[in-house]
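Note that one protein chain is taken out, while the other chains of the complex remain in position.
Chains: A and B, in written order; residue numbering restarts at 1 for each.
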Amino acid sequence: MCLAVPGKVIEIFERDGTTMAHVDFGGVRKEACLEYVPDMRLGDYAIVHVGFALQRLDEATALETLRLFRELGELDMEFGDHWGRAAADAGLPRPAGTGTPQGGQARQAGTPMEGIRP
Amino acid sequence: MKYLDEFSDPALARRLLDDIRRTVTRPWAIMEVCGGQTHSIIRHGLDQLLPAEVELVHGPGCPVCVTPLETIDKALEIASRKDVIFCSFGDMLRVPGSDRDLFQVKSAGGDVRVVYSPMDALTIARENPSQPVVFFGIGFETTAPPNAMTVYQAKKLGISNFSLLVSHVRVPPAIEAIMSSPRCRVQAFLAAGHVCTVMGTSEYPPLAARHRVPIVVTGFEPLDILEGIRRTVRQLEAGRHEVENAYPRAVREEGNPAALAMLRDVFEVVDRPWRGIGMIGGSGWRLAAQYRDYDAEYRFDVAGLRVSESTACRSGEVLQGLIKPHECEAFGQQCTPRNPLGATMVSSEGACAAYYLYRRLQVPAQVDQVPAQVDADAAQREQVTSVG
Partner (left out) sequence: MAELATAPAPDFDGWTCPVPLRDSPTVVMGHGGGGAMSAELVTHLFLPAFAGQSPDALADSAVVDLGGQRIAFSTDSFVVKPLFFPGGDIGALAVNGTVNDLAMSGAAARYLSAGFILEEGTDLASIAAIARQLGAAARRAGVRVATGDTKVVQAGHGDGVYINTAGIGLVPDGVDIRPRRAAPGDVIIVSGPIGLHGVAVMSVREGLEFGAEIESDCAPLHDLVATMLGVTTDIHVLRDPTRGGLGTSLNEIAAAARVGVEVVERAVPVPDVVANACAFLGLDPMYVANEGKLVAFVARQDADAVLAVMRSHPLGAGAAVIGECVTGHPGLVVARTGLGGTRVIDLPIGEQLPRIC
């Protein structure tokens, strides 16, 4: 259901009244139908599934996501969960009363969900 | 490939894994809904790299696995008919029906063709106007708009020898059904990224609230999956149960309006049986009345099929995450990828096939004693941008 890959729209044309595109997947070119992405422009990237563009890939968001990944671990060093880290590093359980950074109770695996009728 | 390769970066994967490791304090059972995600997890060995507390339960998001047996048998019956050209995605060819599969129909003389896109089937219909051409329209919400457009085009262009055998299933009712089972152990979901590309995320907050489970929309590349898990673990540890979008480059909250409009026109919601699980209300789509002429169920009289499922097969329990594949008595014995009893052993992301591949041998997470030359060569190759 889910195999869809990002490709670059390199040509847009009409066939039988349907908007189509030639899409380039890193050197491999295939046609795709653009009817579901009417705002697609030449040079944009599309997520293509079985010959149909399903969404424009938002390049700015993609780059932002990668930037966040790169920063991961750096921020945590400064602002993170010190109790949790110390405990984990020592191989010990979290000290009582320190809680989790955002508070609230964590659920135990394997126990039935509260509030759900059987 | 751009916007794909960057999301497999091992160094960034390490950071995500480290963050998960730092965050987790107790065991959690997280279900990834989509078969494509299961495939990626197995393909990259991600589950071996996660801390032991994080257990991934492979969900029923594999349309191959859950297409009802009756539908498979109907497909086999139609494909066997003289003159019919039966077109399908490659995934479906080895799925066992009551007594055979599409490969065997082909062997017996049926004209069964693998296509990449449903539009290819429409092209075949135009090129063979005197023969009925049927496309096996399976899939989740991701594949529904392509199938819908194909039927819409067939009607618009009057390609009357074309018809669609529809077996679409929807994710949110499946999550509801899984969470409603009293034996359910799933505590959070990685929602299927490309399903949400089409449908948006609006169906998930009520589920998260009602069942108090985090639902994180997740992509398919290794970094996407690790990020989805990372955010899920953070929610679980903090006792939150919200819907988050960890795949924002491809998923918008409103989904794809043009696709949604087409789906409303071409399909209507029905109750649908899921193979191995049973009837899940409102979990399927069939063609709407104005497309009845293009509905293979009506075009071909396929009544009177006697359906028989293997009694040893427990794929339904596997699909719901109630048992693990190796807990089934038939696993690895009568049931193997070579000779599958049920659909979960057939496709590369069926939970049972996935388990078969990596449980038949206890392999340590790190392969040791690789010759130094191999690593050196590999490092050198990584500096070369393209080969050949």
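In this section, contacts are C-beta pairs under 8 Å (C-beta built on N, C-alpha and C of every residue); 3 or more make two chains touch, one makes a residue touch a chain.
All of these numbers come straight from a predicted model, not from anything done at the bench.
Between the chain not shown and the residues B:60, B:97, B:139 or B:193, the one that touches is B:139. Annotation: of B:108, B:209, B:279 or B:307, B:108 touches the absent chain (contact as defined above). When the full complex is taken into account, the listed residue touching the unshown chain is B:89, out of B:28, B:89, B:152 or B:247. Among A:5, A:21, A:37 or A:53, the one in contact with the hidden chain is A:5. Mapped onto chain A, the footprint of the missing chain covers residues 1-3, 5, 7, 22, 25-30, 48-50. Interface residues of chain B with the unshown chain, by the touch rule above, are 1, 4, 8, 10, 13, 35-36, 39, 42-49, 62-64, 89-91, 93-94, 100, 103-104, 106-108, 113-116, 120, 139, 143, 222, 332-334, 336-339, 347-349, 357-358, 360-361, 363-367, 369-371, 373-375, 377-378, 381-382, 386-388.
By our rule, only the chains that are shown with their structure count from here on.
Mean C-alpha position of chain A lies 17 Å from that of chain B. Of all residues in chain A, only 1-8, 16-18, 25-26, 30, 33, 35-38, 45, 47, 49-52, 54-55, 57-59, 61-62, 65-66, 69-70, 72-73, 76, 80-81, 84-85, 87-88, 93-94, 100-110, 112-116, 118 touch chain B in the complex they form. Those residues of chain B lying in contact with chain A across their complex are 1-4, 6-7, 9, 12, 15-16, 18-19, 21-23, 25-29, 34-37, 55, 61-63, 89, 116-120, 139-143, 145-146, 149, 153, 156-157, 179-180, 182, 184-185, 187, 192-195, 197-198, 211-213, 220, 223, 227, 236-240, 248-252, 256, 258-259, 262.
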